[in-house]
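I have a structure here, written as structure tokens, and I will follow up with some questions on it.
A protein chain is absent from this complex, but the other protein chains hold their places.
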Amino acid sequence: MASLAPTFGRGAMTNHWVDIKNANVIVVMGGNAAEAHPCGFKWVTEAKAHNQAKFIVIDPRFTRSAALADIYVPIRTGTDIAFLGGVINYLLSHDKIQHEYVKAYTNAALIVNEGYKFEDGLFSGYDAPTHKYDRSSWVYEMGTDGYAKIDETFQHPRCVLNLLKQHYARYTPEVVANITGTPKEQFLQVCEILATTAVPTLTTTFMYALGWTQHSVGSQMIRAAAMVQLLLGNVGMPGGGINALRGHSNIQGLTDLGLLSNLLPGYLTLAADKETDYQAYLDKRTSKPLRPNQFNYWSNYPKFHVSLMKAWWGDKATKENNWCYDYLPKMDMGYDILRHFELMNQGKMNGYFCQGFNPLASIPNKQKLIAGLSKLKFLVVIDPLATDTSCFWENHGEYNDVDSAKIMTEVIRLPSSCFAEENGSLTNSGRWLQWHWKGQEPPGEAMDDAAIIANIFLRLRELYRKEGGAFPDPILNLTWPYKIPDAPSAEELAMEYNGKALADLTDPKDPTKVILKAGQQVDGYGQLKDDGTTASGCWLFSGSFTEKGNMMARRDNSDPSGLGNTLNWAFAWPANRRILYNRASADPTGKPWDPNRRLVWWDGTKWTGVDVPDFKADSAPSEGMSPFIMQAEGLGRLFALDNMAEGPFPEHYEPFETPIGTNPLHPKVVSNPAARVFKGDFEQFGKTDKFPYAGTTYRLTEHFHYWTKHARLAAITQPEQFVEIGEELAKEKGIKAGDMVKVSSNRGQIKAKAVVTKRIKPLQVDGKTIHHVGVPIHWGFKGIAKPGYLANTLTPVVGDANSQTPEFKSFLVNVEKV
Amino acid sequence: MQVTRRQFFKVCAGALGSSSLAMLGFSPNEALAEVREFKLARSTETRNTCPYCSVSCGLLMYSYGDKAKNAEASIYHIEGDPDHPVNRGTLCPKGAGLLDFVHSPNRLEYPEYRAPGSKEWKRISWDEAFTKVARLMKDDRDKNFIAKNAEGATVNRWVTTGFLAASASSNETGYITHKALRPTGILAFDNQARV
Partner (left out) sequence: MPLQSLDITRRSATTTASPHQRQTAEVAKLIDVSKCIGCKACQVACMEWNDVRDEIGSNAGVLDNPPDLSGASWTVMRYSEVEPEPGKLEWLIRKDGCMHCTDPGCLKACPAPGAIIQYSNGIVDFHEENCIGCGYCITGCPFNIPRISKKDGKVYKCTLCSDRIAVGLEPACIKACPTGSLVFGTKEDMKQHAADRIVDLNRRGYPNAGLYDPPGVGGTHVMYVLQHADRPNLYHGLPKDPAISPMVALWKGVTKPLMSLGIGLAVLAGFFHYVKAGPNEVEEEETEK
């Protein structure tokens, strides 16, 4: 989501599953919804059947999604920016953009700082030794009034629109075809169809998933699509948007709750080492408006931060001690999962917890992972299933050939409950928090996840209470108000993250009127305060468990508008809004662009509609407040300013293991110049001489990651590991369907059955014939499906420069008949 | 359709036999056309959400027992919740097979311990497990906690132990996990957002 937040303001699917039915054109690219999200994909078939929607699939493989597409277009893995950059060029050069939207709702007219440049594959400010950019030139030119300068006539050479035109003029259909391998006619056909939705009454929607995120330029691929949608005026519209289809059931929720190295709940961020001053920490995050009359929502940062600190440290958090600011760690660098294993290998990590996470299977380069885990002092695995990770020290022959006696890691495995055995909520891709109920007890002695964490914490706290130790204060003083301390209930925890008043709260317009008494649940984050009179564990989820009860458990599925917003079903963050940025579904005067799909509108006194307006409810259109309220200028960003690691405009860079060995756009800068590559990992990159084919990993509809190999029904429907290769390559290599083949990369090899298919065709790229080899991921050495190799034996350790998502989708392999 | 000699014989015999058996009085007066007993009658229905992908389909879980205090519930069938706005009762193959995840033979039932260099698991009690985990954490934290960095700034971090949180666990589990762990100063914290 490191791309959607810089562009629109929030890192989440802009629309939601049911809304896909409202689209006129649906593009599945960087994903395979039919296989990975079949029940969400139904809304594609709905749109086709009842909205006469056109359905386009762009993928290296003819997938199950492609089976239902009106148009399937092949593309070489890792070249989506070239394709989408070509689309941007087409839309601009054919004048197929929604002018009024682009002018009013995007930063097209804003003027960029003079120092900004792009030359020979690099943006201004590059520092080669550190592989990092000084991003200070990637900003707006500021006027004397303190706001960004603007030229609504688009005459200024450095207004965003003109820089955009200039940047993508290089992405001609011929260049696109040469890089992507997509035949030019097919590329143009897609452009033409997308262009039809530049009118206010037609929309395209994009659906993507890990097919975009898992590249060294993944975030920028998503951004390129987001920019296409802004140019077409499709963001905020029903049937429009960029739909990020998340992998796990609660990745959205866990991310919202900040379970990442650098985050706190609700996208608040931890301080860096330098930020010793609390006020300076707040000021840096409390954004100043870049244009006049903007909502600039992050101006509320202090309210959310103080409320969080009150939720965690209660009375101990006071204004005098900066609300316990020093109780939180400060960051010297990002500690993402790729770095964890690098640190393990360097002997700098001693202990590791895997709670419902099987990194041995899901992080690249298995060999490195085994080596890392073997260097730990202790590993704690909390899981309902006997995961591969928990058994990394077991010898399973060719599938996991380790010497147990030499592995000195202590392993403690704790059995947890599964979904069916607990109450609680999950946040889906569409940001709906939905409550679920327990149906049986966990097996044997297995214990609820929250209880396991509570027990560990209480034991640790007891040890600190008895023995003292390193800075025990944050541990000793943490609030723990649960009725049964070692088994907090889901309801108690939900009420805590929603937040409550700690003192009587009065109406800001009438201080004599008490709107909430001390102890009552807040109705929403609008009531949170920065003076310590409110507590909220996750401001973003505020409104989910109020005095009215558990809003996440609501089950009224009525949909009076027919657009599918079901406002009384569960709870959607933020503030129960179903389509983000929905103010942009109305024109600048407040009238819906499309009279047939009216979402929100200005009724003369306030914003209203069939969705909760994602806007300041009483801001009249004449005030000129713009729809992207989380952004300091209120606008959708075609130019990302300094929020992206490798540049404000997406640029095509080759995968780190590129099958063509060069970048036709700028041969001196082949791959993402801002990506972080650890030394040992760099040495393990392969070249085309030994590994000539483009490998890509993916999921199958029959399986879910590495869980369902433990479930009999799933094992029956896809029992044994296989790889997919095209008929042409198979013929060249003398491989027949059903043969056992060896697929190898510079990091290892796997053996699997060969599925030989017409669905993978060779592509002509930069004068070469490129074959793809498809590697489904679901097998391993534990489970009841046939044992197999972990597919990450093959994959390289390099992440996206913004999110550190590993490049699982593009790497080099060889394939041979065994 | 190709018909082999043997098949021809079979069909002949069959056709003939059926009629002949009837003649001999083997025709059942009531060929009991009973369908299989409907297996959900009187079972307990619980609403849940599919734990796999991010569509979060609504589920109906059917279990034995009525959740009375002394009746232990056991789920024996799962299908889609037709009221759910997104899945409308449908499920994908993974979701349709959730029953076999819930009852997988590879579900863990007891805390276990693997000693350094050992080739096997040893069953331990929860008390032993929690005691061990807390001790390991505290020893590592006390030894490696960084209160101040080289410049003397307060940083209060602990980076020698890492924690991966589950993106399939509930928001409530996620919340308590973050709340309980961050105060230790942990920074090596991640979830499946990247994979």
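The chains carry the letters A and B, assigned in the order they are written, with residues numbered from 1 in each.
Keep in mind that, in the parts below, contacts are C-beta pairs under 8 Å (C-beta built on N, C-alpha and C of every residue); 3 or more make two chains touch, one makes a residue touch a chain.
On a predicted model such as this, the values are computed, not experimentally measured, just so you know.
In the full assembly, the chain not pictured is in contact with A, B, by the touch criterion defined above.
Residue B:Gly80 is the one among B:Gly80, B:Pro111 or B:Pro183 that touches the chain missing from this view. Only one of A:Lys48, A:His215 or A:Lys316 touches the chain withheld from this view, namely A:Lys48.
Which of A:Asn113, A:Thr269, A:Thr717 or A:Gln764 touches the hidden chain is settled by the complete complex: it is A:Thr717. Considering the complete assembly, subunit A touches the hidden chain via residues 34-35, 38-39, 41-42, 45-46, 48-49, 52, 62, 64-68, 70, 72, 701-702, 712-722, 736-739, 753-759, 784-786. Subunit B meets the missing chain through residues 1, 3-4, 6-8, 10-24, 26-29, 31-39, 41, 77-80, 82, 87, 89-93, 95-97, 99-100.
Operating definition for what follows: only the chains that are shown with their structure count from here on.
As a whole-number value, the distance joining the C-alpha centres of subunit A and subunit B reads 25 Å.
Per the touch definition, subunit B reaches subunit A in the complex via residues 44, 46-59, 61, 63, 72-75, 78, 80, 83-88, 90-102, 104-119, 121, 126, 129-138, 140-142, 144-145, 147, 149, 151, 153-195.
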